[in-house]
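Only a single protein chain was left out; the remaining protein chains are all shown in position.
Moving on, here comes chain A:
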Amino acid sequence: MSAVLEIEGLRKTYRSRKRGVRHALDGFDMRVEAGQVHGFLGPNGSGKTTTLRTLLGLIRPNGGRMAILGQELPHALPAVAGQVGAIVESPQFFPHFSARDTLGLLAQAGELPRQRVDEVLELVGLRDRAGERVKTYSLGMKQRLAVASALLKNPKLLILDEPANGLDPGGIREMRGLMRDLSENGMTVVLSSHILGEIQLICDSVTIISLGRRVAFGPVEQVLAAHSQGSVRVRLEAVSDLSQAADALTRAGVRVATEPDHLMLSGVDKPATVSRLLAEQGLYVSELTPVAVDLESVFLELTATAPVPGQHRQVDQSAKVDQTGTAGGWGA
């Protein structure tokens, strides 16, 4: 399979006189194969939108390489723009134009036939409201219009930044079906979203970003498998011993997440080693279960953004990987 989207070592640095420099993208890599639905995940402020904006030529990177459909960006952007449909973070439209006018003007600028406008309006379910001014639309209706504008050119690569934002449950399910249809017809879809259940359902592969660097990537099953292998739930006979156990395990190199009544371990090869390690400390295990993880827990673990009781995690508090750490495949 060939790559529709390739990003290597992308860097974007924001400088402000007051707050100094912020590395929004810090050597970010990404690769999307043709025909896939690719999930693009990351905590708030990790650099998803920045990546997509850079890709679309809206902001200028400080370094790195990007290519879409084998063509180098930003140089070849005008040539490939006709094959890339995109919405970037709740796009806004001129409020006094109707949906049909808005799309009509875009279609005209892109030299598309007019009937294409009605086709996409039908597709996103706005047919009967297309004559009304965008100003009067609800959030979800605006989002549907945005998706329609991205679909208008019948692109080879569809980039959607949080398309489910504001959609009703029916709309989300419809969107899921739409994505599947589109990818079956050969369209490649890059989807950024925080609704991980949704991503797990529709995506073939994912890239997870944290603080501007890739922390995991690959087919969804592989990412899940890589992280469910060593996942173990541990309960002790005495709940009060949990913190002592957590310390001991952490010292032994096991990744530990402390829950109110149990510990979640990851990166454990043989569960038996855990019970032996704890027994050496005089701690007795009442439950030791390997767990099948879902994408959400893998995400929380990889990005280190799982909520910790009694703490309020601030944005930008998430996993930071070494520049070299991402080279080895899925999962750091």
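Just so it is clear, contacts are C-beta pairs under 8 Å (C-beta built on N, C-alpha and C of every residue); 3 or more make two chains touch, one makes a residue touch a chain; residues count from 1.
The rule is short, and it goes like this: contacts and distances are computed from a predicted model.
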{"item": "Among \"Phenylalanine--tRNA ligase beta subunit\", \"Carbon-monoxide dehydrogenase large subunit\", \"LutB/LldF family L-lactate oxidation iron-sulfur protein\" or \"ABC-2 family transporter protein\", UniProt-listed name of the chain not shown", "value": "\"ABC-2 family transporter protein\""}
{"item": "Touch with the omitted chain, as defined above, among A:S2, A:Q92 or A:N185", "value": "A:Q92"}
{"item": "Of A:A3, A:L106 or A:I195, the residue in touch with the unshown chain", "value": "A:L106"}
{"item": "Residue among A:H38, A:R53 or A:K156 that touches the chain left out of view", "value": "A:R53"}
{"item": "In chain A, positions touching the absent partner", "value": "53, 56-60, 74, 77-78, 81, 84, 86, 88, 91-97, 101, 105-106, 108-111, 149, 153"}
